[in-house]
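Note that one protein chain of the assembly has been removed; the remaining protein chains are unaltered in position.
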Amino acid sequence: MRIVVIHGANLNRLGRREPEVYGTATLADVDAAIQREAQTLGITVNTVQHSGEGAIVDAIAAAAESADGIVINPGAYSHYSYAIRDAVAGAGIPAVEVHLSNTAARESFRAQSVVAPVCVGVVAGFGANSYCLALRALAAALSRKTP
Amino acid sequence: MRIVVIHGANLNRLGRREPEVYGTATLADVDAAIQREAQTLGITVNTVQHSGEGAIVDAIAAAAESADGIVINPGAYSHYSYAIRDAVAGAGIPAVEVHLSNTAARESFRAQSVVAPVCVGVVAGFGANSYCLALRALAAALSRKTP
Amino acid sequence: MRIVVIHGANLNRLGRREPEVYGTATLADVDAAIQREAQTLGITVNTVQHSGEGAIVDAIAAAAESADGIVINPGAYSHYSYAIRDAVAGAGIPAVEVHLSNTAARESFRAQSVVAPVCVGVVAGFGANSYCLALRALAAALSRKTP
Amino acid sequence: MRIVVIHGANLNRLGRREPEVYGTATLADVDAAIQREAQTLGITVNTVQHSGEGAIVDAIAAAAESADGIVINPGAYSHYSYAIRDAVAGAGIPAVEVHLSNTAARESFRAQSVVAPVCVGVVAGFGANSYCLALRALAAALSRKTP
Amino acid sequence: MRIVVIHGANLNRLGRREPEVYGTATLADVDAAIQREAQTLGITVNTVQHSGEGAIVDAIAAAAESADGIVINPGAYSHYSYAIRDAVAGAGIPAVEVHLSNTAARESFRAQSVVAPVCVGVVAGFGANSYCLALRALAAALSRKTP
Amino acid sequence: MRIVVIHGANLNRLGRREPEVYGTATLADVDAAIQREAQTLGITVNTVQHSGEGAIVDAIAAAAESADGIVINPGAYSHYSYAIRDAVAGAGIPAVEVHLSNTAARESFRAQSVVAPVCVGVVAGFGANSYCLALRALAAALSRKTP
Amino acid sequence: MRIVVIHGANLNRLGRREPEVYGTATLADVDAAIQREAQTLGITVNTVQHSGEGAIVDAIAAAAESADGIVINPGAYSHYSYAIRDAVAGAGIPAVEVHLSNTAARESFRAQSVVAPVCVGVVAGFGANSYCLALRALAAALSRKTP
Amino acid sequence: MRIVVIHGANLNRLGRREPEVYGTATLADVDAAIQREAQTLGITVNTVQHSGEGAIVDAIAAAAESADGIVINPGAYSHYSYAIRDAVAGAGIPAVEVHLSNTAARESFRAQSVVAPVCVGVVAGFGANSYCLALRALAAALSRKTP
Amino acid sequence: MRIVVIHGANLNRLGRREPEVYGTATLADVDAAIQREAQTLGITVNTVQHSGEGAIVDAIAAAAESADGIVINPGAYSHYSYAIRDAVAGAGIPAVEVHLSNTAARESFRAQSVVAPVCVGVVAGFGANSYCLALRALAAALSRKTP
Amino acid sequence: MRIVVIHGANLNRLGRREPEVYGTATLADVDAAIQREAQTLGITVNTVQHSGEGAIVDAIAAAAESADGIVINPGAYSHYSYAIRDAVAGAGIPAVEVHLSNTAARESFRAQSVVAPVCVGVVAGFGANSYCLALRALAAALSRKTP
Amino acid sequence: MRIVVIHGANLNRLGRREPEVYGTATLADVDAAIQREAQTLGITVNTVQHSGEGAIVDAIAAAAESADGIVINPGAYSHYSYAIRDAVAGAGIPAVEVHLSNTAARESFRAQSVVAPVCVGVVAGFGANSYCLALRALAAALSRKTP
Partner (left out) sequence: MRIVVIHGANLNRLGRREPEVYGTATLADVDAAIQREAQTLGITVNTVQHSGEGAIVDAIAAAAESADGIVINPGAYSHYSYAIRDAVAGAGIPAVEVHLSNTAARESFRAQSVVAPVCVGVVAGFGANSYCLALRALAAALSRKTP
C-alpha cells in the first residue's frame, strides 16, 4: 500500500512559524514521525511540500496515477481552493484532510474547509500526530476494500 | 488513564438507522471496538449513550469529576448545542469530537460544529474507527502532559 | 394499522397557554378528537407528550420498533432540533408534521422547520383538526403501500 | 358552501411533467378526486387552472365575490409572488395553500412560501389527497364560523 | 403633454381590499381624482389597470410609443418584477413610482422597490393624492425639459 | 396650519456640493421655492438646517411643541439615524421624508431609510419640488383630519 | 429536427430599448439571423415572443409537445421566475438559455439565473449571435443523441 | 409574593467551571445570596436547577401554576431554545432573564437571546447580584400591579 | 462614591413621547427616583441629558475625569454609535447600560447594542427602576473593588 | 486572426477525472476539436494548459502581447481568482469564458464566476463544443471590429 | 499649500484612552509632530478636533472653502457616518483618511470605512506618523496637479 502525504503552503516554515500555534517541531520532525508510523503500519509513504496551489494540484494528479491514497494538509488553501478540491475529487483514490491545529478553535475563516467535502474524513488538532492518525485511518479504510 | 466516551442522540439506533450513511455495525459493535483499542492503549474507557441534551451535559460534568479526558460524538447536537459546548468548555479536561461519517460531505447544517471550538481536536469520517483514533490521539496528548 | 402521535414541548399546557394563539381546547380534548378520527379511520393510535428533546427522540425510536407511521407536532423544536430530524429520518417509517397554528403566519423563526424535510408531508393551521387530517393522510399513504 | 380550487402554473402538465416528483395522475384525475371529496363533504367546488400570475390574481378576485373559501396551489409562484399574496390577503375569505409534493424536502427555494402567511393553513406532500384534505379542513373551518 | 397612469395587480379591488390599509375609495374614485388633477395641470392623462406582469410590461411599451411620461403603481410587483423594471428602463420616457400606502412602514419585503431605481422619483403614503402629486411632479419635470 | 421644514447635514452646501447630483440651486433657492408653495397653500412654513444629529433631534422636539407637521430631509442620516427616527416617532405630529435626488437610484446604502417607517409618506427625486410636493401632501393630510 | 426559440419580456422592443446595451438590431433582425442559421444547420426553427410569464410557461409546454429542443431568452424573468424554471424542467426536452448581453457584467441581480440550472447550457454576451450559437449547440447535442 | 428562580444548564458547576469567567462562588453561594435578598424584600423564593431543556420547560410550567413571577438564567439555552421561549410566553406570569456575565461582551452567539423578547426585562453582568437585582425588579413590578 | 447618569437622545421628551412604550413619567420624575436611590445607597449621583452623539461622548470623557462609574442610557444610539462605545471603552471606569423598555421585545434593530460589549453589565425593561437597579449594581461592584 | 485558448487547473486530467461529469474525451481530444474548428473558421489558435493561478495570469499577459483574443476555461479558478480576473481585465483584448459542464446546474459555489464580468461573453454546458462555439463567437466579434 | 487636519471623536483623550491600543502620546504630541512635518514639507497645516458628527461635517465644509486638502481621522465615525462621507464627497478638494491603529487588525466593525471610498487614499497603523505620511502623500498629490 502506497500513500502520498502532501503538505501545503507555509508548512516548510514549521518550527519557526508562530510556534505558539504550531509548536516547535520542524517539517523534518513531522516527516520523521510520519515515516515511523508508516513503518508501524507496514505501508510506503512519500511526503512532498508545495507552496503553490498549482503545484499541489499537480501533486494530487501525480498521486492519482501512482498511489492508493492521499493524506493532505492544504494549509490555508483548505478554506478557499476549489482547484485543490476538484483535484481531490477527480483523483479517484481516497484522501484524508489533516490539520496540525484545531482549525475550529481559531479565526472564523478557518471554520470551513472546501476540500473536506470530497475527502473520506478529517483529523485536526493533534500536531504531528494528526498525520499519523490519518495514515492509520486511511490504511484501515484501504485494507477493508482490498481482500 | 481514564477516558469517558459519550455517544449522543440516535446513536443507540446504530445499525438500524440509515445504514447507507452509518453502516450496519450496532452501538455494541462500536463499543467493542472501543474496548479493544482501550486494551491496546492500556487505558480505562467507559462508554455512555444519551438521547437528551441535559443528560449529555450531566455526563460531561460527571466525567469532569472522574476522568482524564472525554471522547464525544454529540450526534446532531454538534451543530447547535451551546449547552454541550459550555459543558465541555467548563469540564477542565481535554475532549475530542468524533463523527462516524464525514459531516463536511453531508447537509450544509452539518458543516459547522459549535462544540469543536472548545475541543482539542476532531476526527470524522472513519466509522467506528473514528472513536479508536480519537482515543489514541487523546491518550497521546494526555501522556505528553503527564511526566 | 398502528400510528403514534407525538406531542412536543408546551403542548401539555394547551388551553391555558396563549389561548388567543392556540385556542381553549386542552390536550385531552385534542387527544379525544384524535381517537374519534382513529375510530372513523379504523386504525389504532397512541398519543404521547414530552417536553424534552431527548424524550421525543426516544419516543420516535420506540415508534420505529412498534408502529407503521408517526404524526408529530414537535412544537418549537420544529425550528432547530436536528436531533429530532435525525430520529425521524432514521425511523424507517413515514412521519407527518402537524401544527395547531399556521406557523408561516407567525414570528419569522417559525417559518422554517428542520424536521419537515424528512417527513412525507405537513399539515398546519387547523387546530386539533390538523392532527385528524394528518392521520387521514398517513392512513391513506400507508394503505396505498400495503396491498 | 362554495369553494374555488385554483391550480397554478405547470399543473396542467401533471402526469407528463417530472412523474418521479409529481406522479402519473393528470390534472383531470386530481379534479375528479376533488369532486368526489366535494360530494362526500356536501359542498360545491369549482376548479380552475392558470399559468399566469395575473390570471391567478384575477381568479382569486373572482372567488372573493362568489365563494366562501379558496384552496390554492400556486405552484412555483408560492415562492415569490407577492401579487398573489396580496390578492389572497385582500380576498376577505379564508384560503388554504396546498402542494402535491413536500416542498420542504426539495430545492431550498421551495422552503419558503410568501403566500402561506396570509392563508389559514397549509397541506403539503400527499399528492391529490393534499387537495381533499384542504377541502375538508376548509369546510370544517367555515362551518364552525356559520351557525 | 400626455401621461399614462398604470395601476398594477389588485388595485382594481381598491375599496373592498383591506380597507384598513388602503382606505375605502375605489379605483374609480382614484381615477376621478387623477382626472381632476390632470385638468388642473392642463395635461392629458390615460389610466389603465392590469393584474398581469406581462400586460403591465406591454402597457409600458405602448406608453413609450404614445406618451411623454408614466406614473406607475406596480403594486406588489414593485418588489420583485425585474421585467417591469426593464420595461421602464427601456421606455425612454420618465416614470414616477407611486404607492397609496407608505410601503416603508409595512412588511419588510415592501421596503425595497426594484422598479424605483429606473424611475425619476417616488411618491408614497398619501392615498389617491400620491397619484396627483406624481402627476404634478412629472408635469413639472417634463415642462422643464421642453422649451 | 404651521409646518416646520428640517434640512439635515450637508444641505447648507447645496449648489456647491456635487452639482451633477444635486443641481446648482442653493439652499436659499430651495427655501424660496418652499415659501412660494407655502403661500400658494396658505400655510405657515419655517425652515431650519442642522449638520448635527442631536440638533436635528432637538429641532424635531421643538416642532412637536409648536407645529402641526414636519417635512424632513435628513440627508445621509436617513440611512442610519435611529435617534432621528425615534424623535419623529415620538413627535406626535405627522412627518414626510423628502429627498432631492432619487435615493433608490444611487449607492446601495441609500436604498433604505430608517426614518421613513415612522413617517406618513415619502417624496424623492424631484429636486426642490420634492419639498413643495411634500408640503402639499402634508397640508392635504392635515386638513382632512381637522374639520 | 425542430427547435422553438422563445423570446421573453421586452425583447419585442429590441432596437428601440437601451441601444447602448442591446444594440440597434430589432427582433425581426434577430429572427432573420436565427432563420439563416437554421437553414445552415438544416433544422426547422419557430420563434415566438411573449411579455407574460404565464404565456412563456404555456409556450414551453407547447414546445414540449411539438419540438425537439428549446432555445430560450427569458429576459429579466431569468433572475426570478421559478415558474419558467419548472416549465423547462418539466418539458422533457433539452433547453439552452441565451442572453444578448453578458449578464455577468451588469447589475448584480442579473448575476444569477434560476432557469439555467435546468438547461443543458448557457450562451451569453454575443448579441443576435448568442441565439445562433445556441441553435448550433442544441442541434449538435440533439444529433449526438439520435443515431 | 412567590417567585421561582430557575438555573439552566451548567450552573450546577458554578465555582468549578471557568472561574475566570464565572467567578469562584458556587451555586449554593448564589442561592444563599438569593435567599438573603428574598428576606430583605419580604418575598418567598424557590430555586431549582436543571441541565435539560425539557426539565426547564416543565419547571416554567410548574411555576405558572404556583408562583407570581419567574427569574430565569437559561444559560446557553438563552441563545437557541425556542421551547423555553414558548414556555415563558405561555406561562402567563412575568419573567426576568438574568446572566452572571455580560453576555454582550463574549462570543458572538451570546449576543442574542431568544428568550428575552418574551420576558419583561433583562439583568446581566453582575454575578450573583444579577439574580438579586432581578428579584428586586420583579417584586417592584408585581407590587405595582397588585393594589 | 460618585456616579454620573447620562441620558441620551429623546429622553428629555419622556412622558410626552410614545407613552404606551415609555410610560407617562417625565425625565424629572426619573431623575427624582434616581436621587432617592442615590440617597438610599449613600452615593453622589449627577444626571445629564444630551441629544447629540458628540455631547454624549464629551459627557463620558468628563465623567472619566471626575467620577467612579457611569450609568448610561444611550437611547437609540445604543444600536449604532461606535463613537459612544469608544468613549465608554476609553473612560477607564466601569459603565452600566440601562433601558427603560425591554429592547429585546421591540423592533429588530434594537436587539443589538454596540455599547453593551464595553460595559460591565446591562439592565433593561423596568422603566425608571432600570436606573435604580443599575446604580445599585454599580455601587456594589465599585465597593467590592475598593477596600 | 490569432486566438489563445487557456485551459485551467485539472483540465489535463480530462477523460480520467469524474467522467460522469466531464465525459471521457481527453484534453488532446478537446484540442483536436478546437483545431478543426480553427481550420473551419480560418483562424490561428494556440492552446495551453496550466494548473497554477500565476501561470494562467502569465499566459493571459503573454496572449495580451501576441494574440487578438482569448478563450479561457479557468476551471475552479473561475469562482474565486480575482488575480485571473484582473489579468483578463488588463489584457486589452476580448476574452470568452467557457465551461465543459453547465456550472449553473452543479454545486452552489459554481453558480458565480468572478472572471465572467470582465469577459465579453460566456459559453457553458456543451463539452468540447463549448470551446468551438466560443471560438466562433470570438472570431465573429473580432471581425466585426476590423474592417 | 494649506491643509486642514480633522481629528474625530475621542481623539482628545489620546494618551489617557486605552494606551495599549493607541499609545501614550497625547493629541498635543500628535499635533506637534504634524507641525514638524508641515514645516519639513513647507506647507501650512491647521488642526481641529471635534467629538460631534455635525461639527466634523461643518469643519469639512469650512475646509472646502479655505484649504487645498483634508487629512481626516474620523475615529469611530469612519465605520458608519454617511454624513461625513457626503461632506467629504461634496468638499471638492482631496481628502486622505488616517488611523493611528491598523483598523483591519481589530474588531470586525472596524474593517470597513464608509468614508474611505470618497477619499483619495488611506494611511493606517503608524500612530502619529500616519498623519505625517498622509500630509506628505497629500502634498505630493496636490503639487502634481498644480504646475
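We just call them A, B, C, D, E, F, G, H, I, J and K in the order they show up, numbering each chain from 1.
Quick note on the criterion: contacts are C-beta pairs under 8 Å (C-beta built on N, C-alpha and C of every residue); 3 or more make two chains touch, one makes a residue touch a chain.
Computed from a predicted structure; not experimentally measured.
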| item | value |
| --- | --- |
| Where the missing chain makes contact, among the chains that are shown | A, J, K |
| Touching the absent chain when the full complex is considered, from A:M1, A:A55 or A:A111 | A:A55 |
| Residue touching the undisplayed chain, where the options are J:M1, J:L27 or J:V114 | J:V114 |
| Of J:M1, J:A83, J:A105 or J:A140, the residue in touch with the unshown chain | J:A83 |
| Given K:N10, K:Q49, K:S81 or K:S130, the one touching the chain that is not displayed | K:S130 |
| Interface with the undisplayed chain - residues on chain J | 52-55, 57-58, 61, 64, 80-83, 85-87, 89-90, 92, 114 |
| Residues of chain K (touch criterion as defined above) contacting the omitted chain | 96, 102, 104-105, 111-113, 116-126, 129-130, 133, 136-137, 140-141 |
| Chain not shown, touching residues in chain A | 8-10, 12-13, 16-18, 50-55, 75-77, 79-80, 109 |
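In this section, only the chains that are shown with their structure count from here on.
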| item | value |
| --- | --- |
| Target chain G, source chain B, minimum contact steps | 3 |
| Numbering shared by both copies at the chain F-chain E contact, with half separating same from different | same |
| Matching chain pair for G-J (criterion: over half of the contact pairs shared, by residue number), options A-J, E-F or D-E | E-F |
| Computed distance of Cα centres, chain H from chain F, in Å | 46 |
| Averaged-CA centre spacing for the pair chain I and chain A, given as whole angstrom | 54 |
| Where chain F touches two or more other chains at once, by residue number | 52-55, 80 |
| Touch-based graph of the chains, sorted into line, ring, star, complete or other | other |
